[in-house]
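Apart from one protein chain that is not included, each protein chain of the complex appears where it belongs.
What follows is chain A.
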Amino acid sequence: MSIMTADKQSVRHIPDRLSTPIGRLLGSWETLLAAVAIAIFIANSLASPHFLDPWNLSDATYNFTEKAMIAFAMTLLIISGEIDLSVAAIIALASTAMGAAAQAGFQTPALVGIGLGVGLLCGAFNGLLVARIGLPSIVVTIGTMSLFRGIAQIVLGDQAYGGYPPSFAWFGQGYMSDFSWWPTLPGFEVVTFEMIAFVLFAVVFGILLHRTTFGRWIYAIGNNAFAAQFSGIPVQRTKFILFLMTGLMSGFAAVCLTSRLGSTRHTIAAGWELEAITMAVLGGVSILGGSGTILGVVLAAVVMGLVTFGLGLLNVPGIVMSIFIGLLLILVIALPIVFRRIRSRASA
């Protein structure tokens, strides 16, 4: 029993979009975050006379640049529906390996290679267990979190590695003006190497996620891995690559952090996995996977950096800062939901 529709001849036109670009911009999470960032910036400059000093501001970026590099890769991983809790432990292991290599007399290029290589290997190990064997990533990376940091702890005990070559300091302590061959514009002397890396990675990850086939696969997998598989998308391979990338970015963050601190202890970067995840979630990435943007994470990184720095200038102790970050996260997540509920109740 079936019938034909009578009005089939007339082709109805379907518009591409319902809202205008400006309408979408105004309603977006990113706009809200940008407003929060500006508000905190203004509040900070009112609260402390030292805040607007360019060198202070430049210093402030260290609060978030390294964590944000991990958060970018973590963002892709979370959107795909996975997670990596071992990123901070990878930093510890990579830093330990670099420290040991520096003791053995290796020079800067080799140290960087070792840092990145250890990150890549750790990422491959996570990826293999998740994508190949099919274990849940939260379980795998809770395990490797202890494993990687455990190795660092056995090697280091309560000792510290130091004695990195002087040129190694450049990654974590270098400024734009340190490049003699680079024509530094006036006013840009305060820009650090890490800031440039942060912007560069933001652009690279932004393009990768939002403008490439690979990025589209990530969203499809995170929203419906079955449908993605049924559309011919290589689900497991994509996930493996994402773990590799997260490992590699952790390795890179290890290079920057080790270079900045100039020494390695086994507690290095403790708790960073949660800060990177907080950045991603604050940036609008759904912890259930499937949605989020790099721009949001960039803004979230700036917000968290500004809050930490502003409170630091006011001599607020670290434990209060973490309370503040926690409250901010809950507030920013809860507010839009509460507003939506109020609005729908008003219209009902």
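Assume contacts are C-beta pairs under 8 Å (C-beta built on N, C-alpha and C of every residue); 3 or more make two chains touch, one makes a residue touch a chain; residues count from 1.
Just so we're on the same page, contacts and distances are computed from a predicted model.
Look at the chain that isn't drawn here: its UniProt entry, checked against "D-ribose transporter ATP-binding protein", "Insulinase family protein", "NADH-quinone oxidoreductase subunit F" or "Twin-arginine translocation pathway signal", names it "D-ribose transporter ATP-binding protein".
Only one of the listed residues, A:L33, A:I78, A:A197 or A:A220, touches the absent chain: A:A220.
Where chain A meets the omitted chain, the residues involved are 1-8, 11-12, 14-18, 211-216, 219-220, 223-224, 226-234, 290-291, 344, 347.
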